[in-house]
Structures are given as structure tokens and as C-alpha cells.
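So the structure is just underneath, and the comments pick up after that.
With one protein chain held back, the other chains of the complex are shown just where they sit.
Let's turn to chain A:
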Amino acid sequence: MQGEDKINQTISKVLLTVDQFKGSISSFRSAVVENEYSPSKSKHFSRVLLWKTLCILNTLNIHTWSKGLQDSRQVFEELYKRKDLNIPWWKLRSDNIYYLTKEISRRESYRKTHRQGVRNGTNKVVLTRVNISETKDPLASSNNVDDHEGTKNVELLETIIMDIERLFPGEKFYAFENPYSKQYKRDLIEILYIWSKCNSNIGYKQGFHEIMGLIYMNLAKESVEVPSNSELNKEDLSILNIYDKEYLKHDIFAIFNKFMVQSHVVSSFYDKEQKLMECIETFNVNLMKVDQIIHYNLISKVKLESQLWIIRYFRLLLLRELGNDLETVSLFWDKLVAVQAADVNTPLLISFGIIVLLIKMKGDLIRCDFSESLGMLLHPPINTLLKDSTPEKFVQELFANIMKLYSRKDDDFKLYEIGLKINNKWNNNLRIVMSPQKQERPPSGARDSTETLNAPEKGLSNTDKMAFEKFKFEQRLKKRVQEITSKSK
């Protein structure tokens, strides 16, 4: 599979990239965001380089990479060695395809840690970056894992296995036919298991597997086996170090922590209900600011609460919504990683991303009734949206619009204006007629009881509500314009 060609290609890609950006990580980051460093624009595009430099290393200075990687890898390494974090493969049912005997399970982890210990040549313990629960650390008590704990561990393992077994059906990389797929999946299970045990206050959540599964796949495809007896110089080895298959798990663990935990994705969308509901409310408010028609239509007219459909958008960072072709979402995440490195509020950015996607499908969406809207939101017609574009162009446009909105996130008037601009571009042919006469009144006996929560103006008809919302918004705009004009005087 792997020859010297791949090694040389990898090295030259990295050198050319570093050279192109004159070693500046911030120029590199901007180029990713601006779509100048992308698979089609750049002959020497490398996703491993992009993700590992932006997520882990934060520098294009090749000479510092080995040290940076070593520090980062040490974290997982130490966890991986811990007896109490041994993955209880042997406690699975013996007909489980991941079952290993106790001896093999032990030997496996010994073999790996031993070999890695030698190559790493260090025993320094760096555990500070891992977010271990303070309140309930299952690892603190003793080495004697009691029965209850043991049962819980096996249950955790089985839960993760169940999701990993149905990861990306149809994707060749993980398909049964691929002889390596089982090892890939076992790797993912190990990382997820260890992560969940270390973050027992959160635990394993469905969705983690898919996010990690895509990152793993993208990075594994470019990873190499670093030749041990070759004539590579120190710089070459330093470059190859970031592509080292041996440490893929370590790096995925670090990337997951950065991409999902430090970005507050986990705490906003997965962990606490209250936080999630706040994010949904923020989305609703921003949707109102950016596109009043969609907001009115979904929330007031067809009465589709955002919480019914938005959770998957949030939790999987648009993975499912951007289509079956995983390249589209990968392109989107490349940019996401790049802006994360510049400290954006990822949950808010995703929220704007959803708004931009809704504007893209607005023409169809606003013609739908309740069921059709829900159906369309859960199965966005991505192929139609991509019809006149390529995935890369589509993502570039999507992301540019997201960043426009995000950069004006606190300016209602600007959000409104940008919303208009996006609509002018995408929905130019859309003519929306508001006729105050036409209204559907529910026949007697079918009185709506679903919207008592968010509708203080419950007695109002749809038209009244619409007029009220329009009025509110106009007033806000007027005030805003007055502010602007008075300032400029």
C-alpha cells in the first residue's frame, strides 16, 4: 500500500505549504477560511497538516512539532496505560466481534505502550489538559473495580460498540469488506471509551462517535507508517511525525478535546438541557433578525418548534445535513477548525450556519405545511442545493455568509441587512405576498393547545401576530436608524 512515493509526497506537500505561507500559522489559517488552501485550490493540500497544526500545534515551525506532538500525545499515552482504564474487551460476550481474551487484551495494551514508550523516550506525566470530573472520579478510588463499576464499564463499552457498528453505512473506509475497518473501529471504540471514562460527568453521548469517526477517517487516509531504518533527515522525520499512524489515536483524542470540548460544543449541545435550550432560543432570536419570513413561517404559522429538528444540526455540526458525501462536511469542518483557532464561539457560528442553510432552502421551505417542513428540515434537499455548484463552492459560499453574520452578531440592523443581501442573491425570484385577508381558522373542536408555552398573545390570530411581529421589528429598525443618524450628526 505504502511506498516511498507516499512518504516523499507527504514531505514535499508539507514543505511547499510551509513555504507558501512563509511559516506563518495565521496566514495559513486565513487561507483555509478564505478557501485559498483547499483540495481544489492547492495541489499540496493536506488535511492532516491542516487539522494537526491548527488543533494541536498552532505553529508552522517544523522544528517545534516533535516537542508539541510529544506533549500532546503524552496525555493519551498515560491514560491508555492506566489499568483502571483498560478496555474490558474480555468481558464482552464471546461471540462479540470485538471480544478478546483477558490475556490478549492485556498483551495488546502492553505491547503498544511498551513500544511507544521506547520511541517516546519519556515518562513525564502530563495530565492537566484532560478534563477529569472533579466530583465523581471513578478512577480515584482503588484498583479493585467492584462488580457494579465493572458492569457499568461493560455497558458503556457495549453502547459505544453499538453506535460504532452502524457508523457511516455505505462508507467504504468503514465497510466490512475493508480488512482494516475492524481495527479502525476498535481504535474509535478505545478513544471513545477512555474519553467517556475520563469525563464521567458527561459520559458517552450518541453523536460523539460520528464526529470522531469522520475526523478519524479523514486523518487516517493520509497517515503513514514512519520507516524506522531509512535515510530521512531530522526535518523529514519531524514532518512525518505528524502523519505517524502509530499516534493517530493519541492525536484524535487531542483533536476531539479541542474541536468538541474546548470549543464548548459538548457543553452547549450535549451536556446540560438548560444550555441547549438557551442555544435554541438564541437561534430563534437570530433567525428573527436575519430572516423574518422563515421565522414567521416556521414558528408562528406552521408552529414548528425549533427544538424538534435542530438538535441533530447542532450536535453533529451539520454533518448529516450537508449530505451523504462526507467531503462536503469535511470541507466545512476544515474551515470550522481554522476559525476555532481564532477563538470564535463555535456554537453560535453553527447557529448562524443553520440560518444560512434555511435561507438556501427557503423557496421550498416556506411552501410547506407542518409535516412537510419537519420532513424537509430532517432531510434537507442537499442535492438540489448543490445542483449548480460543487461541494467546495457551496461550502465556500455558505461559510462566507456565516462569517458575515457572525462578525455582526451583536448588530441587529446589520444582521437584518446581511439577511436581505443573502436573500437577494439566493432567493431573487421569490415573491412573497402577505395577504391579511386570508387566514385559516381551525374549525371548532381542534383548538390549538400546543403553543401555550411561547405564546403570550395566545388569543391573537396568525395575522395579528404577524402584524405585531412586523410592527415590533419595524420599530426596532426605526430606532436603530435614528441612533445611527443622530450619531453621524
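Here, a residue touches a chain if its C-beta (ideal position, glycine included) is under 8 Å from a C-beta of that chain, and two chains touch if they have at least 3 such contacts; residues count from 1.
Basically, contacts and distances are computed from a predicted model.
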Given the options "Ras-related protein SEC4", "MIF4G domain containing", "Putative histone RNA hairpin-binding protein-like isoform 2" or "Exosome complex exonuclease RRP46 homolog", which would UniProt use as the protein name of the unshown chain? "Ras-related protein SEC4"
Using the document's definition of touch, tell me which of A:16, A:232 or A:374 contacts the absent chain. A:374
Specify the residue from the set A:166, A:234, A:425 or A:479 that touches the hidden chain. A:166
From the listed residues A:77, A:210 or A:236, report the one that touches the chain absent from this view. A:210
On chain A, what residues meet the omitted chain? 159, 162-163, 165-169, 205-207, 209-210, 273, 276-277, 300-305, 307-312, 315-316, 320, 364, 367-372, 374-376, 378, 381, 439-451, 462
